[in-house]
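Removed from the display is one protein chain of the complex; every other protein chain stays in position.
Chain lettering (A and B) follows the sequence in which the chains are written, and residue indices restart at 1 in each chain.
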Amino acid sequence: MEQVNYRLADIASRFGGRVLGDADTLVNQVATLESAKKGHITFLASGKYRAQLAATHAGAIILGEADSAATQIPRIVCENPYAYFARVSALLNPMQQAVPGIHPSAVIGEGAQLDHSVQVAAHVVIGAGASIGAGSVIMEGCSIGEGVRIGADARLYPRVVVYHDCVLGNRLIAHSGVVIGADGFGIAMDEGRWLKIPQIGRVVIGDDVEIGANTTIDRGALDDTVIGDGVKLDNQIQVAHNVHIGAHTAIAGCVGIAGSTTIGRYCRIGGSAGILGHLQIADHVEISSFTLIGKSIREAGSYTGTFPFSKNGEWRKNASHLRHLDELAGKIRILQQEIEALRRKD
Amino acid sequence: MEQVNYRLADIASRFGGRVLGDADTLVNQVATLESAKKGHITFLASGKYRAQLAATHAGAIILGEADSAATQIPRIVCENPYAYFARVSALLNPMQQAVPGIHPSAVIGEGAQLDHSVQVAAHVVIGAGASIGAGSVIMEGCSIGEGVRIGADARLYPRVVVYHDCVLGNRLIAHSGVVIGADGFGIAMDEGRWLKIPQIGRVVIGDDVEIGANTTIDRGALDDTVIGDGVKLDNQIQVAHNVHIGAHTAIAGCVGIAGSTTIGRYCRIGGSAGILGHLQIADHVEISSFTLIGKSIREAGSYTGTFPFSKNGEWRKNASHLRHLDELAGKIRILQQEIEALRRKD
Partner (left out) sequence: MEQVNYRLADIASRFGGRVLGDADTLVNQVATLESAKKGHITFLASGKYRAQLAATHAGAIILGEADSAATQIPRIVCENPYAYFARVSALLNPMQQAVPGIHPSAVIGEGAQLDHSVQVAAHVVIGAGASIGAGSVIMEGCSIGEGVRIGADARLYPRVVVYHDCVLGNRLIAHSGVVIGADGFGIAMDEGRWLKIPQIGRVVIGDDVEIGANTTIDRGALDDTVIGDGVKLDNQIQVAHNVHIGAHTAIAGCVGIAGSTTIGRYCRIGGSAGILGHLQIADHVEISSFTLIGKSIREAGSYTGTFPFSKNGEWRKNASHLRHLDELAGKIRILQQEIEALRRKD
């Protein structure tokens, strides 16, 4: 794909900000401070990287007011350089548009309603009664179940599976290997045998959601599993049945969320964290990577529960006491009493 | 799919239990206490939800003897309401039957033996010499390796992969993205290079097993990896080579089980737990979510090893001591000696 050139002045007139230096400077790609060359625009989002400014070969830089005089390279000064950079990068690297048409190897079920602008790639299967909105792209090997509804301008990368009757919003991006709407883990023990509980709920996903590779979102047991607008899920996340994730929450890779838990809006959950089932997590909660949340969180804030690593020998020495903490605490109580007794005697 | 109506009397004559109230009440779907409407049957499995009884609009309720008088809604009284509910739900929501036939886009290897009642969907590949039993459904895009044997009434959802020579039991349910029989992680270091150890064992899976989306079960290195009858695996579980999982064990999502470990029968393993390799886990062991099992467990019971979360600031304060627990314990020993010395002087 050939890159289009933009003048800094053009960019500023689209996205705001103030140009310092030559406003006719042309840029056609984004890059890091370190690897940027002529024709590239980079950004400085944090003072931490200011030392790299002197060495950069970038054609232009996006930065904040505080750094506006830190370089003489042509630059755009704005309030939120990282978000501004995101917009510029999206301008220079637009998502590929749908190329309308259905590959002859695709299998389309009876009564499926595909907007004429939809692109369906090779080896796709679309179930009976499914519907797909304008501008959506269903890449090769995707499997869309019966009765599924997909909004406009969605992009399903190769080999995404959506089980029957799920509802996917506009502008959804689902990466390869995503499975939406598989059965939740519902079983009942009966005289030494597990009985399967049919999972008759759906997965309902709002607008502007992105789902990373190999992430799984199970359908509800009776009611639905619900993913709010603007939710961003990284790779290899497991969302169990009947979970609700509030709008604009972002979850990093490998997180597991157990059944029937409700997560608020604007939460941020670190990688490999876990959240047990039937909990309530408030809005604006941050959970650290590798932290297990075992109780509901009613208050916004940052929560952590991780074990600090050390050299194996040191860890061994220290960890051996963890199984005796209660004893240790008991010894301290006794020491306190004994000292109290000694003092009284004094 | 149209829902069929059943009278409570019909249900009780199938599954037992005692009808209280109008035995001609018709139900055609299950629902939660909260969302149930006329025509829906719900259940009360735990006293915890008794308060919701008053507000429910359900047409009928399944409950235990202790709660039989807690409502006047038509109801079925039984011993294990949750298991009873599972049976009723399976009656009202039967698994889709196989529609016999092979889609023209499927590729069937030489000598493969498919019962005439088998359903093979689009873009499936079945290797030479594979066999598939009566009533099984192989959904779109599945890949069944050479020599694989699949029992009767199995259902492989779209995009399941089974490597060559694996053996899958009757009534297996494997959800999308499951990979059965990929090579185990067998490598030997030799003069600065890893050599691959060919993985020549198989995966052998018993009857009535369910495997969640994107779960992986590796083939054995030399002998087989074995999954017992009635085992239920949730999503995104990793089962390494030569693991044995005993019958009727249930494992929640994101668990990792390292090579050559043997897990007993009727175990329950919580989400994101981990079990190291070459261990023995007894029957009827429960392992909490997020717990690492680093030694064999010889005795039934419930085992845990998780770090309680707290607000990030508190965690920081407390966790800093974990690297000094041994020192702390040492200080306590010294205090004990000093107090002993002071006492003797007294």
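In this text, contacts are C-beta pairs under 8 Å (C-beta built on N, C-alpha and C of every residue); 3 or more make two chains touch, one makes a residue touch a chain.
Treat the numbers as computed from the prediction; the structure is a model and nothing was measured.
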{"item": "Residue among B:4, B:95 or B:292 that touches the chain left out of view", "value": "B:292"}
{"item": "Residue of B:67, B:218 or B:234 in touch with the missing chain, whole complex considered", "value": "B:218"}
{"item": "Hidden-chain contact residue, picked from the options A:9, A:86 or A:152", "value": "A:86"}
{"item": "Among B:23, B:282 or B:335, the residue in touch with the chain that has been omitted", "value": "B:335"}
{"item": "Where the unshown chain meets chain B, residue by residue", "value": "105, 107, 123, 125, 141, 143, 159, 161, 163, 177, 179, 182-183, 185, 187-190, 192-198, 200, 214, 216, 218, 222-223, 236, 238, 240, 254, 256, 258, 272, 274, 276, 286-288, 291-294, 301-308, 310, 314, 317-322, 324, 328, 331-332, 335, 338-339, 342, 345"}
{"item": "Interface with the unshown chain - residue positions in chain A", "value": "29-32, 35, 80, 82-83, 85-87, 89-90, 92-93, 103, 105, 121-123, 139-141, 157-159, 173, 175-177, 208, 210, 212-214, 230, 232, 234-236, 248, 250, 252-254, 266, 271-272, 289-290, 306-312, 315-316, 319-320, 322-326, 328-329, 332, 335-336, 339, 342-343, 346"}
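In the analysis below, only the chains that are shown with their structure count from here on.
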{"item": "Chain centre separation in whole Å, for chain B relative to chain A (CA means)", "value": "25"}
